[in-house]
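Omission of a single protein chain aside, the complex is shown with its protein chains in their original locations.
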Amino acid sequence: MSRNIRVEQIEQTPIEQQQIELVERKGIGHPDSIADGIAEAISRALCKAYIEECGVYLHHNTDQGEIVAGESIPHFGGGRVVRPIYALLTGRATKSFDGINIPADTIAVEAARAYVRGIIPIMNMEGDIIVDCRMGSGSTDLRDVFKACGGSAMMRANDTSFGIGHAPFSETESLVKGVSDYIDDVYRPRNPAIGTDVKVMGLRDTDAITLTLAVAMVDRYLTDIGEYVETVNRLRESIEEIAPQFTSRKVHVDVNTADDITAGSVFLTVNGTSAEMGDDGSVGRGNRCNGLITPGRPMSMEATSGKNPINHIGKIYNLLATEVANTCVAEVEGIEEIYIRLLSQIGHPIDQPLVASAQVIPKPGYDMSKIMPGVEAVIDTGLADIASVTERVIRGELKTF
Amino acid sequence: MSRNIRVEQIEQTPIEQQQIELVERKGIGHPDSIADGIAEAISRALCKAYIEECGVYLHHNTDQGEIVAGESIPHFGGGRVVRPIYALLTGRATKSFDGINIPADTIAVEAARAYVRGIIPIMNMEGDIIVDCRMGSGSTDLRDVFKACGGSAMMRANDTSFGIGHAPFSETESLVKGVSDYIDDVYRPRNPAIGTDVKVMGLRDTDAITLTLAVAMVDRYLTDIGEYVETVNRLRESIEEIAPQFTSRKVHVDVNTADDITAGSVFLTVNGTSAEMGDDGSVGRGNRCNGLITPGRPMSMEATSGKNPINHIGKIYNLLATEVANTCVAEVEGIEEIYIRLLSQIGHPIDQPLVASAQVIPKPGYDMSKIMPGVEAVIDTGLADIASVTERVIRGELKTF
Amino acid sequence: MSRNIRVEQIEQTPIEQQQIELVERKGIGHPDSIADGIAEAISRALCKAYIEECGVYLHHNTDQGEIVAGESIPHFGGGRVVRPIYALLTGRATKSFDGINIPADTIAVEAARAYVRGIIPIMNMEGDIIVDCRMGSGSTDLRDVFKACGGSAMMRANDTSFGIGHAPFSETESLVKGVSDYIDDVYRPRNPAIGTDVKVMGLRDTDAITLTLAVAMVDRYLTDIGEYVETVNRLRESIEEIAPQFTSRKVHVDVNTADDITAGSVFLTVNGTSAEMGDDGSVGRGNRCNGLITPGRPMSMEATSGKNPINHIGKIYNLLATEVANTCVAEVEGIEEIYIRLLSQIGHPIDQPLVASAQVIPKPGYDMSKIMPGVEAVIDTGLADIASVTERVIRGELKTF
Partner (left out) sequence: MSRNIRVEQIEQTPIEQQQIELVERKGIGHPDSIADGIAEAISRALCKAYIEECGVYLHHNTDQGEIVAGESIPHFGGGRVVRPIYALLTGRATKSFDGINIPADTIAVEAARAYVRGIIPIMNMEGDIIVDCRMGSGSTDLRDVFKACGGSAMMRANDTSFGIGHAPFSETESLVKGVSDYIDDVYRPRNPAIGTDVKVMGLRDTDAITLTLAVAMVDRYLTDIGEYVETVNRLRESIEEIAPQFTSRKVHVDVNTADDITAGSVFLTVNGTSAEMGDDGSVGRGNRCNGLITPGRPMSMEATSGKNPINHIGKIYNLLATEVANTCVAEVEGIEEIYIRLLSQIGHPIDQPLVASAQVIPKPGYDMSKIMPGVEAVIDTGLADIASVTERVIRGELKTF
């Protein structure tokens, strides 16, 4: 059965030519990202357990969950958390199947703790965080749909929902994502005073980009306010240095501008995350699955993290749409911008969306009629191969936030 | 000091001329909406208490919180909730100020319960829901900013953040919102079997609109599957009847299409919400402050509900941007579409955004130079009068979801 | 099969002739008593549901549960609770039986709230207390034992455990219980400023009895410290007046001696219980099933409240032992003091204890050989009629704390 794929050209001022552009990324230690990461870690751990113990993936949905902030008293040289962060695991999972019991709650708690330990190794897992669990066991309907499919047939959509993706990144988007990755991959390993809770906001006003970073600093690695200021300044300078890799526009960098150095009111933390000191987090409130929040682009409000990667459209279609958009740009010549929307129909095979829509802004001089077949082919291939999304999610090869 | 207002024309295929359009609204009884409504009810109750007891509004932020689904066994004629919904109130609030203690936790629990009782009067508040509270007391920095401002001076932004709004609604948007309001205001009062958890999804494919509704039905008002089917059908017909008020396009209406009537697997609930049977909800995951989820439009990921309405940009600027957009369309001739973005700078007066940006698609034949001054004036007035947003939020005159 | 009943005479200085005697009672609003009362209310509600819906009583055990204190700021004329009391319901219950689902969690929450509302009508149930539930569903073994018995056959003991009772009350015991009842039944109804959290401790030193009362006063019914002092004094005088009804010994009464009137540090509360302001409570930590704590008498550490009244020895045998002891004193002449111990054997019929032991101190001049047969007969009758304990517990005719 051929798929309902629609490719249209739209008239639109390309993002780079718009006057104002806003882009944001919440780093891995931001409370919302911690919530996302935990949700996804639980889903992956459940998938692993299901396949090992039952031979099939089973219904679950852990795309909710809440990080309730603790209280800390940071101090140069090393302060402490006085009230632990409280992480509530919710959602639901299949807990017994075909006579086999799956210890879903235990798996969830274990996965959540392992995840947090992994991303914030300096955190005292014995006292700085409480991981609680109130996971239910799902609604019968959804489970039925799921079982009916067995292991091999094409999964059926769990809901009428959609996924959205765009490509390519604008310069500001690349910059925001690039700076965030640079801090995670390059800068923090050499500068442990830089916490994981890094919020990067990019504002482009015509050709001037302002990057505003809020960076939680880790108190134990800083001796005094002087070293704090110096460390913040060095980070700012490093970012200014790498910024030209992403854009030729002028980039102004601000780090922790809300600090009041004289008053000693600075963004100092014990473990490098504001979750320890007043900022709650929720699954699905932070980055979209391309790693960014882009209010000037079409976005899905669905949480990608924590949803099951087998039949949950809110996850699979967001990931696939983003991937397809990137592939189109890479493989089809002449695309200035492309927006992909995949809309499911509850109960129908997931490789047969109700509609797969592509909106294309061609590059100047390119003809839409030449672009269209290529885009159609990429979308068609992506849908045909949709099962690989599931597999790659479970193997941790696809990021969800 | 004059405000940094930027009005630009953008080239863009107007939404009505795009091929595919997606719009969604989650009704008041949807788990995400319940979370939003509770969050906002708590904020309003706190504001009321602060002004009564301290004479000033105080810092609080209750824009988090989780609805953990219960379990129910619905039954025609009346089933029951077997495991209560668990609502966790989080966030933080000022609990003492100037020697006055404000019973913030008690206020929060009371407001949450009163809110749920108000929107779902059939719910057994003694057994069907547990309202728990783990609210903290905020970070010192934010409180300082807040106190410094006193009661009268212009508030200062609590964060570097932004708000977004657009106008006018497209036909599909009007239809989705209109149908949802029609059910709430007109249809349910006469048909108590219609629950409050109504999800309306609109897909426009060129000139054909498909409205897909998922409507939780209330078991006690239905005697059997026959009456269920009949009730669903009557609702569908009613919606088909009123649809032409919002659009001249062809509208196809589906209600509870995932039902399997033969198997008796239908969307039946005890209290009219899926929160009782497996669907969790979170603040900020549902409707934007204009009442819709519009993935084809610029959107803010910030939760509007539950944030304090005094200096919390994520709330005030979203509400103001939406309002300003509507005022522009109403008062300035020639606007096909307008998008408003307000970007704050932490610590600066909220009536002085870093930039207030308007993107306008003029109607055919209208000149941007004529539109610009009007838009600028509306934005300027809106910002000058920003304190009224606070007041109207507290009085409950502005909806946040 | 004849029962293993052992009656022995013991040499012992009768309690009234011992030099020092200590007796304590925690009133219905004491945190431990609130926990007991909730536990018992849940058990009764479950029994009612089981019999209505399944026709048999089913296994449950709610003899745990915790009252976590709130925080309050009492104030003459009316203060308030600033952090709600948190009541955690635990234990386990049968949630499905023979295809019937019993909404045990909902029943538990409802019963707990109804109980608290009943005993503390002035409490704001919407904000001053949170009732949470983490009830499990019991171990398979216990349930099996239980089901096997059906409705009519003699129940089998759930555990190897015992119950203990004594009679008659000493003068000090009668006084402590009598004063507590007087306050509950007579004095408080006319003096609403007297809270339900009344702790009465009696110390008899030879022939002088000191009654020390800690009485939570209700702020809304008192205008100032003067009225507080006056109210405390009037209560003290009233107790002094009724004390001679229970003893001819000299009784000295102290009420709220820890108060520091000058400093304004007094036992003032919003709702008449210290649970609102720092005192936690647990099931089974307060009064034994005769209403008292009597460290000079044999006591069982088992919680009587909340255990199921069908086969839970820790409950049934404590109640029966107390009742049998009283009946012996009433019906058999010559008993100065009697102590009854009933010891079960797990899996055996509950009317056939491993041993039913009576220790008797005869009155001077009475011969044990005359007393023995009467005591044996009373015990035998009590055991034969043990099912009536179950029924009366469920009907609320037997107090458990």
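Order of writing sets the chain letters: A, B and C. Residues in each chain are counted from 1.
One rule holds in what follows: a residue touches a chain if its C-beta (ideal position, glycine included) is under 8 Å from a C-beta of that chain, and two chains touch if they have at least 3 such contacts.
These numbers come from a predicted model, not from an experiment.
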item	value
In the full complex, displayed partners of the excluded chain	A, C
Touching residue (missing chain; options A:55, A:78, A:127 or A:396)	A:127
Sole contact to the chain not displayed, among C:79, C:178, C:272 or C:286	C:286
Identified contact with the non-displayed chain, of C:55, C:121 or C:136	C:136
Interface residues of chain C (partner: the chain not displayed)	6, 8, 10-13, 18-20, 22, 64-66, 68-71, 83, 86, 88, 90-92, 134, 136-142, 144, 160, 162, 164, 201, 203, 205, 212, 214, 257-258, 265, 274, 277-286, 293, 295-301, 303, 341, 343, 346-347, 354-355, 357, 359
Residues belonging to chain A that touch the chain removed from view	73, 80-84, 86, 95, 101-107, 109-110, 113-114, 124, 126-128, 130-133
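Here is the rule we use: only the chains that are shown with their structure count from here on.
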item	value
Distance between the centres, which are taken as Cα means, of chain C and chain A, whole angstrom	55
Centre distance in Å when chain A and chain B are each reduced to the mean of their C-alpha atoms	23
Residue numbers of chain C (touch at least two other chains)	none
